[in-house]
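Yeah, one chain of the complex is gone here, protein chain that is, but the others are all in their spots.
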Amino acid sequence: MRLVIPLMITFVAGMIMILQFFVPATQSMGESLQEWYMIVASAAIFLGAVNLIQVHTHKIRFKLKNWKYSPVTIIGFSVMILTGLFLGIEPGRPFDYMFSQMMVPMGATMFSLLAFFVASAAFRAFRASNWRATLLLVSAFVVMLGRVPIGTMIWDRIPLISEWIMQVPNLAGQRAVMIGAAMGMVATSLRMIFGIERSYLGGAD
Amino acid sequence: MATFLEKLGNIDRRIIFIMMALAVIIPLSIRMSLPIPIGEGPSKDMYDAVEALPSGSRVLLSFDYDPSTMPELQPMAIALVQHLMTKDIKIVSMALWPMGVSLGNEALIAVSDSLGREEYVDWVNLGYKTGGGVLIVRLGSDIKSVFPVDYDGNPVDDMPVMDGVNKLGDFEMIISLSAGDPGVPAWVMMAGDRYNIPIGGGCTAVSAPQFYPYLSTGQMIGLLGGLKGAADYETMVRIGVENAPAGTATPGMAAQSVAHLVIMIFIILGNISYLAGKKKKGRVK
Amino acid sequence: MNWTVLGIWLGALLSLSLYSFLYRDNPFYKFAEHLFVGMSAGYWVIYTIKNVLIPNWWDNLVPAEGGMQPIWLIPGFLGLFMILRVVPKLSGLSRMSLSLIVGTGAGLSMTAMLQTNALAQVNGTIIALGQGGGWFDWVSNIIIVTGVVCGLVYFFFSKAHTGIVGRTANVGITILMVAFGASFGYTVMARISLLIGQTQFMLFEWLPTMGIHL
Partner (left out) sequence: MRKILFVLPLLIFTGVLFAQSSGITSDENGDCFIQSLTAEDARNDAGGNIDIKWMVATDAVIPDSMILERFDSGGVWSPISTILPANGRKTDANLENGQEYSYRIVPFYGGVAETASETAAAIPGKQWIHTGRIGMLVILTLISLAVFYYIEQGKRGKDLYIRRIAGLTAVEDAVGRATEMGRPVLYIPGIMDMDDIQTIASMVILSRVAMKTAEYGSSLLVPTCRSVVMSVAQETVKESYLQMGRPDAFHKESINYITDDQFGYAAGVDGIMVRQKPAAIFMLGTFYAESLILAETGRSVGAIQIAGTAMPSQIPFFIAACDYTLIGEELFAASAYLSKEPKLLGSLRGQDVAKLFFMIVIVLGVLSATIGEAWEPATKVADFLKTITRVE
């Protein structure tokens, strides 16, 4: 019984979103629902914030492994919150300064770690262990070559071949994955909306 | 030998990391320039079109981008300005994007100083005005009423570079370095199609494919796409020029090439070691 | 030392600390990681308050022109229910908020996925095999169509991959492998560009602050 109201809400919300796609006259209803949804989902961020603080104060209190770094997290969090709330978030304020001078470079650095990981993953995984793996290896190799001038120096057709791989086999493969996955998503959504799948609500009734 | 090869297949990934880091750091710090083969293509078309302009011609250069796309577009700006100034072509510059003015100015001043060109005589930066496509239409009938003063507030009427420049039709070419809207499409539709002025441009690698139709219809005379386009242009500009100042696109492209090469060498080594190991296993059996 | 230089130093030192992870876990990485997690969590809280909750909720609930729109109390309460999970007795209320999120998300992505990931792709695959003219276009088009169809057969779950189904699925997985290889290779350049960008920052912005000009 405790699940009846939640399941009804899921059903109504899901149906409104489907309806507004096919019935233009109900678009405004769908738009308001999306707005509500955004507000509810955003409010949850406080839950995460509370959890973060709890986890780290817990670590400090019980002197768990690496607890000495937990104050760093708490201070970083608090400083962003306090400067953001009291000193404004406009360009030139401390909040924006810390965002652009500290968070942005850290994000860019984490992102650029990929250059290293792409290399090590390619080294380890691209082995001609069977003919299918060889095919994967060759297509990766050719496309990689086709993107830089050396490819042209080796053979001026390489960029063309690389382009062809992208436009033909790659396109076909991507499409098959996308169509299949879309079917999985449609069926999962249907099960959600019609209450067949309800484990996200904490399982059984 | 076989044991060495087998070990090679399991080398510590930190060795790969070091090689990758070096592959990027060295080409950038020594400003390495790998030869970039320039085949037929939009970059070459762009270069040829500028090359074909007689000295003393006038070109409008519009900086329609902002710092977020600077890594790709700024090297183009520098290379283009270099090419135009070495050919004694007068540059009138402006921007459809507010942040583009100062970025363009950096390029103009740097190149002009290195080549000994003079502001207001050989080039001028008119600055930014809002309006996009509508602004271009107004420039079509009267530039000096839209930009009575330049970026620094000096009246344009007194400037030698603006002699005989009254409307867009007085330019031999318009070049837009464009990061989005307003940019190349606005120039093509409002200036190129209307006043029959050749339009060239540069854009990010991501947006290049959407401009290819303009090239095939001849609405654009050439296009530099992304870092590759910038590196192409830098290379062509430097051909036959002594002590040409180094650009940033060519080393960037060189670093790309070297890094790609390093990854590919590792893949090959991995496979040699793998095959050697397999052969050995076969023999034991 | 002015604010700009300080910013460059902060960025550079934090970046180096994070890069040190490539060697192995160490105090510098631990410090930077904990700082990054804390700051970014704080950033997103502020971002959410200032860019979602105030403009999309508060400004609608209490419009500037005066009066109150009680309808906006509903999302307000649902949002509150979500937060009330911290009180164990009231945590059941959050199910309603969760239902709204899941229902809206399911309805929205179902139509979007069917439209762009299924129908648009099917539509794009309906081509005349001779489209383009030359023999090479024939080959390419045949590969595209067989690739999509065989790829879909690979995703059949209710048939064992044996016999004709198995052989078709094998063709499918082969095309998928070529596609994955290509897509891997294509991304390498973009990833290296990121590293080049960071390296340029270090070499040409950070080093000059110490008087080192390359």
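Order of writing sets the labels: A, B and C. Residues in every chain begin at 1.
Methods note: a residue touches a chain if its C-beta (ideal position, glycine included) is under 8 Å from a C-beta of that chain, and two chains touch if they have at least 3 such contacts.
Everything quoted here is computed from the prediction, not taken from an experiment.
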item	value
Chains in view that touch the one left out, judged over the entire complex	A, B, C
Residue, one of A:121, A:138 or A:153, that touches the chain absent here	A:121
Sole contact to the chain not displayed, among C:54, C:71 or C:119	C:119
Sole contact to the chain not displayed, among A:11, A:37, A:95 or A:164	A:37
Footprint left on chain B by the chain that the document does not show	13, 133-134, 137-138, 141, 189-190, 194
On chain C, residues whose C-beta touches the chain left out of the figure	18, 21, 24-25, 29-30, 32-34, 36-41, 43-44, 82, 85, 94, 98, 101-102, 104-106, 108-111, 113-115, 118-120, 122-123, 125-131, 145, 148-149, 152-153, 155-161, 176, 180-181, 183-184, 187
Contacts of chain A with the absent chain, listed as residue ranges	18, 21-28, 37, 41, 44-49, 51-52, 54-55, 58, 65-66, 103, 106-107, 110-111, 113-114, 117-118, 120-122, 124-126, 174, 177-181, 183-192, 194, 196-197, 199-204
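Note that only the chains that are shown with their structure count from here on.
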item	value
Cα-centroid distance, chain A relative to chain B, in whole angstrom	32
Where chain A and chain C are represented by their mean Cα positions, the distance between them in whole Å	3
Per-residue overlap in chain A, given as positions that touch at least 2 other chains	115-116, 118, 122, 137, 141, 144, 147-148
Overlap residues in chain C, where contacts from two or more other chains coincide	22, 188-189, 192, 195, 197
Contacting residues of chain C [partner chain A, same complex]	3, 6-8, 10-12, 14-15, 18-19, 21-22, 30-46, 48-50, 52-53, 56-57, 60, 74-76, 78-80, 82-83, 85-86, 92, 95-111, 113-114, 117-118, 121-122, 124-125, 140, 143-148, 150-152, 154-155, 172-189, 191-192, 194-195, 197-198, 201
Chain A to chain B touching residues, read off their complex	115-116, 118-120, 122-124, 126-129, 137, 141, 144-145, 147-150, 152-153, 156
Complex contacts: residues of chain A adjacent to chain C	2-3, 5-18, 21, 33-50, 52, 66, 69-70, 72-81, 84-85, 89, 95, 97-106, 108-116, 118, 122, 132-133, 135-144, 147-148, 162, 164-183, 185-186, 188-190, 192-193, 200-202
